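Excluded from the complex is one protein chain; the other protein chains are retained at their positions.
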Amino acid sequence: MTEFKTLLEAGDFRAGPGNDICDVTGVRVGHQNLRGDGRCTGVTAILPHGDDLYRNPVPAGCAVLNGFGKSSGLVQVEELGEIETPILLTNTFGVGSCANALIRQAIGQNPGIGRGQATVNPLVLECNDGKVNDIQQLAVSEADAESAISAAGDAFQQGAVGAGSGMKTFGFAGGIGSASRHVPLDTGDYMLGALVLSNFGEAGSLRVLGNRITAPEAIAEPDTGSIIILLATDAPMEARQLTRLARRSAAALGRLGSYLGHQSGDIALAFSTANRIERGSQELHPIQRLCESRMNSFFKAGVETVEAAILGALWHSTPQQGYDGTRLPGFRETYQRHFQDKQSVISA
Amino acid sequence: MTEFKTLLEAGDFRAGPGNDICDVTGVRVGHQNLRGDGRCTGVTAILPHGDDLYRNPVPAGCAVLNGFGKSSGLVQVEELGEIETPILLTNTFGVGSCANALIRQAIGQNPGIGRGQATVNPLVLECNDGKVNDIQQLAVSEADAESAISAAGDAFQQGAVGAGSGMKTFGFAGGIGSASRHVPLDTGDYMLGALVLSNFGEAGSLRVLGNRITAPEAIAEPDTGSIIILLATDAPMEARQLTRLARRSAAALGRLGSYLGHQSGDIALAFSTANRIERGSQELHPIQRLCESRMNSFFKAGVETVEAAILGALWHSTPQQGYDGTRLPGFRETYQRHFQDKQSVISA
Amino acid sequence: MTEFKTLLEAGDFRAGPGNDICDVTGVRVGHQNLRGDGRCTGVTAILPHGDDLYRNPVPAGCAVLNGFGKSSGLVQVEELGEIETPILLTNTFGVGSCANALIRQAIGQNPGIGRGQATVNPLVLECNDGKVNDIQQLAVSEADAESAISAAGDAFQQGAVGAGSGMKTFGFAGGIGSASRHVPLDTGDYMLGALVLSNFGEAGSLRVLGNRITAPEAIAEPDTGSIIILLATDAPMEARQLTRLARRSAAALGRLGSYLGHQSGDIALAFSTANRIERGSQELHPIQRLCESRMNSFFKAGVETVEAAILGALWHSTPQQGYDGTRLPGFRETYQRHFQDKQSVISA
Partner (left out) sequence: MTEFKTLLEAGDFRAGPGNDICDVTGVRVGHQNLRGDGRCTGVTAILPHGDDLYRNPVPAGCAVLNGFGKSSGLVQVEELGEIETPILLTNTFGVGSCANALIRQAIGQNPGIGRGQATVNPLVLECNDGKVNDIQQLAVSEADAESAISAAGDAFQQGAVGAGSGMKTFGFAGGIGSASRHVPLDTGDYMLGALVLSNFGEAGSLRVLGNRITAPEAIAEPDTGSIIILLATDAPMEARQLTRLARRSAAALGRLGSYLGHQSGDIALAFSTANRIERGSQELHPIQRLCESRMNSFFKAGVETVEAAILGALWHSTPQQGYDGTRLPGFRETYQRHFQDKQSVISA
């Protein structure tokens, strides 16, 4: 059998030491799981750095690849080009609670918010896990969001965990996946990381580096669902450049066999940990900006990293049993069963 | 003294019978007020029609004039060109609760949501009323949102009421304002209505049909705050046309003296009650669409209606006392005191 | 050897009778070639229907996938959602001449243009063929544009012809490619066609239905260049829906191995031959609109059709010799040489 791990590191760029988004220094990830009583959902928190994001926003850009989604906070990211809270991922009906939690946390750390100081823009992105999670419960609470933030560290689990608990990808269990790549330039070895909440793709359409992989037990449905794509880098980019980087993610979805189906909220968001903004600081910020032509390497690496992150979500997810009996099969078993003797998979 | 009511009806188009958004047949508005214990806030609900919006969405388009705002639901409006819940207005930190209430109401009416049927996109728009409301309380509850929806009727109060309770406009108390205009075309007499949640404008910059109006007691601050602008019409427009209509609202803000200041979430949303969509209906919808060149009358009437709606918010608002003692003066007294003998005001 | 023709028709949808954009009834295509004296360029005209487009515009939507390009006319397409001239494709420095030709043709047919009637929006899309064409000559003339329009018919050549004469794709000669697919719905068998001006892709990155194909002689360079993607359908869609359709093209680029490189103008434009607009006609247009959920089939078919069109450009292009000796190898020979015994190609 081909070692799938190899596929997760395949491509033109060298994977980072952990091959996940935490290879970008300072980025941390935490999960909170909700299980039982029909629940198969959760929250995942991504923290761009360890300090207060309201006081030190980071440059960011986003791309709505398909707007059939309910994420909140993007309007301001597009206007101001920055992120000022942790990023929370959750299910479609958990957005309100997560937003409230982010607001309360920001107020707790900055008592002037809404009292002289500007309010805060909670950034919450979502996918619909209603296939196996009883989403009508609106089970995600503010406390769950806080727990995910508190749990954030530089090592985290992938697969059907946190916000990814009940996600479905190309008919299999999906969820959280991550990957990273080195982008070596003249001025340094930059790191690019991706984390996805993968809930998209039509069963039977998956192409793993070019080979269609299906299982009889995969749930056959159109390309509904959604995907949230986060990209992080330590290279100094301005918001416009990060937006360009985010937009390229559509190529990764296509590469895996997606056609950005109608009923899907596909959103990509990229941020840089360089050039932190200091709220209310001096009038002129001296910053570094990457030469535009060098963006090309990041575009190439970005598509590769997102593709690897999605494969990671598939690889790490275990089968899930839904509240109504629906079963999401695991990708790993299918892959191992069907392709254990096809070396051609890796040749692609 | 010039009758201000005249100004609210001034312009090139004839005002509707009520000179508010409910002149568009079927549109209803309701408020829920929160007062006491430092609270000066609320929720306002706008219902495009009397039936279930999830089953019968209406065509819509939106324009983010200034994206320094936290409204939610706009991403999907831009993608699908439709509204599928009531529109709720509230304060910046009430968005989460209002979104949850809309989700729960939609599920109550459509038990298939999230269980086979698509999820629902709650549409909640906001302004920051932290000048007089103790916004850190996150006082708006799901029950408040439900109350606003239940209170919806075809007559409603304007001024510092509902979501408009604690709003500030050009240094005065602002809030909810509304207006309507007849747009006579060959095929019929169409109605165009506007409702604003007015919380914008620098004190000292207000131009009432061309005349600067200031009061010593107006709160002097830059053009912060926000404005939410809703436009409703019974003319048949497609989403792209409604987006064009919404974008023209920026001219009305300019006309009153605004410069769309940095720290402001200025968002316009237009919907049509014609060409209701039937979810899951036949494959081809026969619809009517307004000839593009006729849009010009609506653009002209739209700017006039939005301007009148904002003046309505000013005129109907009473002075507000903030949780920390801040006082928002009323515009009406200032206007009457300073301009009672200046007939020139109306000559503009 | 696998019959490549099979690949051009592969997928989940059945190819149209000609497997090109002219399978959409009424659409015609014409070329004008410029060769000799260092020139290896041309013009390609696409006519959505046989009548005067100024008097009968068609609904259209566009998506700028990567804006590093010099196409003209898109601003108005985005605002009005319609096309009012033939679409001309040419090289980057031929845009001005082609625009002038379209203006003169429209005036010839509508003497009121610019004299009481609105002016006209020439739609010209481009790629840079400077690799083999001496683009500094600005060789494309208005007469060339007229010739391409005059040559338009419902059968046309693919490959290194017309605007595609000097194009490069994944290191090989590229150019004009086209494909079509049936989209069977309840209300009828709709046709979807694509035509591309293919000038993109990094040598060595090409994946033909999942298999990387490279040739030693392919020109190794980053993913520069551009691609213009046209989609045509006889299904009744409004501009917003056509924009959604156009945006999905990014998935096809990804599927073939592209990452939408930095220095590339990647633009997709979709139009419908249904619901023709009649300029200056009645105030209300009765039109048909496709139910939104049915768009899903077109999204899926669209990605497949665009992928096939690009493969068509590769397959039909013959090797090109540049003005300075640069040689663009043909893809067909490479494919036949390297893959004649690999049946696995077709298994993907």
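Going in written order, the chains are labelled A, B and C, and every chain counts its residues from 1.
Throughout what follows, contacts are C-beta pairs under 8 Å (C-beta built on N, C-alpha and C of every residue); 3 or more make two chains touch, one makes a residue touch a chain.
All values derive from a computational prediction rather than experimental measurement.
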| item | value |
| --- | --- |
| Residue among B:Ser141, B:Thr187 or B:Gln263 that touches the chain left out of view | B:Gln263 |
| Touch criterion as defined above, residue of C:Ser72, C:Gln320 or C:Thr334 at the omitted chain | C:Ser72 |
| Among C:Gln105, C:Ser165, C:Gln241 or C:Gln263, residue touching the chain not depicted | C:Gln263 |
| Absent-chain interface as seen on chain C, which is shown | 64, 66-76, 78-80, 92-93, 95-100, 103-104, 107, 113-115, 118-119, 121-122, 128, 130, 135-136, 138, 263, 265, 267, 324 |
| Missing-partner contacts on chain B, residue numbers | 65-66, 202, 207, 209-212, 222-223, 244, 247-248, 250-255, 257-263, 292-293, 295-296, 299-300, 302-304, 344, 348 |
| Contact footprint on chain A, counting only the chain that is left out | 79-81, 185-187, 236, 238-240, 244, 277, 280-294 |
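Convention: only the chains that are shown with their structure count from here on.
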| item | value |
| --- | --- |
| Centroid-based (C-alpha) most distant chain relative to chain C | B |
| Innermost chain, where centres are averages of C-alpha coordinates | A |
| Chain centre separation in whole Å, for chain C relative to chain B (CA means) | 43 |
| Geometric centre distance via CA averages, chain B-chain A, whole Å | 35 |
| Multi-partner residues of chain B (at least 2 other chains) | 79-80 |
